[in-house]
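I'd like to ask you about the structure that follows.
Note that one protein chain is taken out, while the other chains of the complex remain in position.
Note that the chains are named A, B, C, D and E in the order they appear, and that numbering of residues resets to 1 at the start of each chain.
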Amino acid sequence: MENPTRPSGRSANAMRPVSITRRFTRHAEGSVLVCFGDTQVLCNASVENRVPGFLRGKGEGWVTAEYGMLPRATHTRSDREAARGKQGGRTLEIQRLIGRALRACVDRTALGERTITLDCDVLQADGGTRTAAITGAYVALADAIQGLLDAKAILRNPLHGAVAAVSVGIYRGMPVLDLDYAEDSDCDTDMNIVMNDGGGFIEVQGTAEGHAFRRDELNALLSLAEQGCRELLAAQQAALAG
Amino acid sequence: MENPTRPSGRSANAMRPVSITRRFTRHAEGSVLVCFGDTQVLCNASVENRVPGFLRGKGEGWVTAEYGMLPRATHTRSDREAARGKQGGRTLEIQRLIGRALRACVDRTALGERTITLDCDVLQADGGTRTAAITGAYVALADAIQGLLDAKAILRNPLHGAVAAVSVGIYRGMPVLDLDYAEDSDCDTDMNIVMNDGGGFIEVQGTAEGHAFRRDELNALLSLAEQGCRELLAAQQAALAG
Amino acid sequence: MENPTRPSGRSANAMRPVSITRRFTRHAEGSVLVCFGDTQVLCNASVENRVPGFLRGKGEGWVTAEYGMLPRATHTRSDREAARGKQGGRTLEIQRLIGRALRACVDRTALGERTITLDCDVLQADGGTRTAAITGAYVALADAIQGLLDAKAILRNPLHGAVAAVSVGIYRGMPVLDLDYAEDSDCDTDMNIVMNDGGGFIEVQGTAEGHAFRRDELNALLSLAEQGCRELLAAQQAALAG
Amino acid sequence: MENPTRPSGRSANAMRPVSITRRFTRHAEGSVLVCFGDTQVLCNASVENRVPGFLRGKGEGWVTAEYGMLPRATHTRSDREAARGKQGGRTLEIQRLIGRALRACVDRTALGERTITLDCDVLQADGGTRTAAITGAYVALADAIQGLLDAKAILRNPLHGAVAAVSVGIYRGMPVLDLDYAEDSDCDTDMNIVMNDGGGFIEVQGTAEGHAFRRDELNALLSLAEQGCRELLAAQQAALAG
Amino acid sequence: MENPTRPSGRSANAMRPVSITRRFTRHAEGSVLVCFGDTQVLCNASVENRVPGFLRGKGEGWVTAEYGMLPRATHTRSDREAARGKQGGRTLEIQRLIGRALRACVDRTALGERTITLDCDVLQADGGTRTAAITGAYVALADAIQGLLDAKAILRNPLHGAVAAVSVGIYRGMPVLDLDYAEDSDCDTDMNIVMNDGGGFIEVQGTAEGHAFRRDELNALLSLAEQGCRELLAAQQAALAG
Partner (left out) sequence: MENPTRPSGRSANAMRPVSITRRFTRHAEGSVLVCFGDTQVLCNASVENRVPGFLRGKGEGWVTAEYGMLPRATHTRSDREAARGKQGGRTLEIQRLIGRALRACVDRTALGERTITLDCDVLQADGGTRTAAITGAYVALADAIQGLLDAKAILRNPLHGAVAAVSVGIYRGMPVLDLDYAEDSDCDTDMNIVMNDGGGFIEVQGTAEGHAFRRDELNALLSLAEQGCRELLAAQQAALAG
């Protein structure tokens, strides 16, 4: 069988162009615009000197995330969640994922009784918003933490390692890296992978959309994801060095 | 290193006793009490002759799930979601997972313009409520569909194959099958796997709670899950034959 | 006029079979499954060492109830209140009634600054869920309080006497005891009565569904209710002695 | 034992001065200000040519009520329910009661596919707001129905008889009629009774606040309520004749 | 062009009859029924010894307002906001305006850590409810503050000057004062003006409904409003002297 062609013409293991722009807005302690191709997510890190009730008085900090999609980030307008009066299940699921992913590289005791909130707002969506959000939010988090270190508000760096995330999937029988919207809406399996810079897995979330996937397909997807995350981790370091 | 002992004394690949009781309540078209050890979930299937708005007039059916936990299913009482006025993120995430898992084995065109809702209510929780819910809900769904076939409301069986789910995790360095609460609250990696009776994966959701997991650990977990799902799929068939 | 026959074949003053099962689930301080025929309500008592704001610092405890109906406890599925985002008027009315009824037999000063919450969740409904809930919740409350006494957390028994509840109504002109669903949906008058073990009335709530009821009809209903509550109070004591 | 004195100096069977003012505001089809002493409730009847979903196409009408309390109708300010974002349990309970009471005297088929909503808003509260609301809402309902008859929108009067309501209670051991706030907050038993002009009972709702009440006490309260409702039914007729 | 006639027959600069009735209900620290013609608003001032979170511990007080419209204050019934579960945008806008207007004449330091809430509830609407509310609420506020002074709870009068409000608009080309509903629903420009007794402007809110308004039209409207506010300020003083 001939190799199916990806709608974008990319080869199976090619990511879209990735850009990470720091200091995108001026008020946040960390502010990053991350683009995976046409997917654009603004990730703002805010530091506050308080923790949620369940942590009060324990000498630990908290890292959490909120996720939103501007109503017209998508092909057709979707309802504004603030106007509907509640966040949908997809939104809650994604922001819980982002928060867990980032907490995996933070020593919360070294952070002290502080909360860092990562607001990830999708300005334009073309598939992979949650993986872009995690990848960008890490950089915003690193900037916010550096600010605390620079100000000597904390003495020890709470950040151990880095995390990045990418999607992989089976498009017309072919395992591919970094799905865009055209692929995402027409693929058999969709998987989001979060990894750290030690090559360990933080999250693996795979869903069979069409037929169930076999163990060998899963293995092929994991290998693609490992490559993609390595590239993203390098892009993060390049941005932070910039 | 000596092998750590599981709190329950089970061997690493031993599931808890599983029971599947059909016709547990009398009104629902399918009603199953599923127990994975001390975890007890009541799964009721309701058939209604209408579909959500986005499917109206398309000649297709819908299968969906709702999940709830009785306030005192757990060690300490948790707030009643109806009283708080909204379902939490965990609840939404789980009920979305159950719905996706079951839709993976249903031909929605054969179902006609009907909705089958699977209400999965946890009466008692001891870890693994979402995997027990999926496993039990499948049996309730099968009973509801058999009722439609018996009544000649539908002519062709919309059910293709079966699905079951189990949790696996790394407890004190040891990959183990079917985590109970004592293990779940003290494990490094927690993974929920949904498989079908063809040995294919429907969902893979793994989270590193402590340290990130390596590829070989992931492989060990997947193998345990394959075994667990095989046992559960057999238990489902035994129950349906009963 | 010939005597009308009840749908169940019961005589006018016959209750349905009543069962009260203690320790139905394992986490709650008191856990009772109560059945009035096909009506099944799970009543869990939870003890917490805090009181609502209006009682803080007054040295008194609180006893309250929450009521819920599983979506498919009924003939046709009803919306899940947690998903709709609010509890309906009927639910609020019933849980307020259960709370008042139980507080009528508790010395809240002897309880100390504790809250006991009675969660009454209907697994299966066939009429009389609120009266079953009160009757079962009393037993769960008694178990929870006994636990506090056994643990010497409190020194004096806050429970004075017992309460039970039953419904009565006029079905096709005949006063009858303990309405089931078939009667409830086709009766002229529906009345719920809560009594204590001293023969006193705690609550009397009667509604004319069809024609208004006369004083003599009311008297006949009250006499039936007195008999029914006596039987239920005996069943509670038998269960607690078990 | 000497007879206790009521705070207001009234004799045990004396109601407060009752006034019923029709056409209190100008837009509503029926608008009544009813006062039981210092309790003042504005009852507006609105006629709309539509029915709730469950009645659509059945050729029947609907009569329903909504109840509200201005935030400063009471001694201390209570939260505005619109600002809190939900109606409390007490509010829902009362408006359900008012609706049921009024439907008891309406032939909904004669009403045609119309809804009459009775908005009962408490301007000033001094005990007995729900019984005043029922009593006043009946007059507003009668005015609204008369308007439909006058306009020949309906040909047959849907109103059969009248309903009125009063509270009774046991204050310091003495059965008394029409509790004001001072008595209501310090009484052992509180009962609200709705009756029709045929002397039949529509609703009986009694609650023991302190000690449980005996059968003979209940009988004394019912007799007082019969007298009070007779007086209120006469006041309604006088107002309607005015 | 001939002068158009106002629906009410009033001349262009004539206000409707204004009445201000103090002590309208008995519980509130200030209670005023204000009428601008058929527009009737009950304004109750409540004093509470606490302040919102953002002012706690600052030694300052707060003055705020809530606004509501009884469902049948209007020609056709509108939904009860408490039942819908939220206040509409118009309501929030108006209550924010009332609060700002009244704070403009209060020295919040002299008030001490107290909140005065002005509940403005529209019993009957015929245009101009927000301006009537501001005008009446000022008098209720003055009464509440006098009560604090009389009780020596505060030593210095926090009230500096007075505020009143009126609407003006361009009706069929003619600038007119104090629009009633018939004019309001058929006018080109609608403007609400709040002024103080020093002749200064507190709020100017003008909206072009039909064509945009010119500078000279705006000037004519402002002059009418100045006259109207002067009359209202005099009516307030007369009422307070009464």
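A few points about this structure:
Definition applied: a contact is a pair of C-beta atoms (placed from the backbone, for glycine too) under 8 Å apart; a residue touches a chain by one contact, two chains touch by 3 or more.
All values derive from a computational prediction rather than experimental measurement.
Considering the whole complex, the hidden chain is in touch with A, E. From the options A:25, A:109 or A:185, the residue with contact to the chain not on display is A:25.
Of the listed positions A:56, A:80 or A:156, the one in contact with the omitted chain in the full complex is A:80. One chain of the complex is left out; on chain E, the residues touching it are 86, 88-90, 92-93, 95-96, 100, 104, 191, 195-196, 198-208, 211-215, 218, 222. For chain A, the residues touching the absent chain in the complete assembly are 25-28, 31, 38, 40, 42, 44, 46, 48, 66, 68, 70-77, 80-83, 85-87, 91, 117, 119, 121, 123-125.
The definition used in the following text is that only the chains that are shown with their structure count from here on.
Graph distance from chain D to chain E, where chains that touch are one step apart, equals 1. At the centre of the protein atoms shown, by the Cα-centroid criterion, sits C.
Listed for chain E are residues 85-86, each touching two or more other chains.
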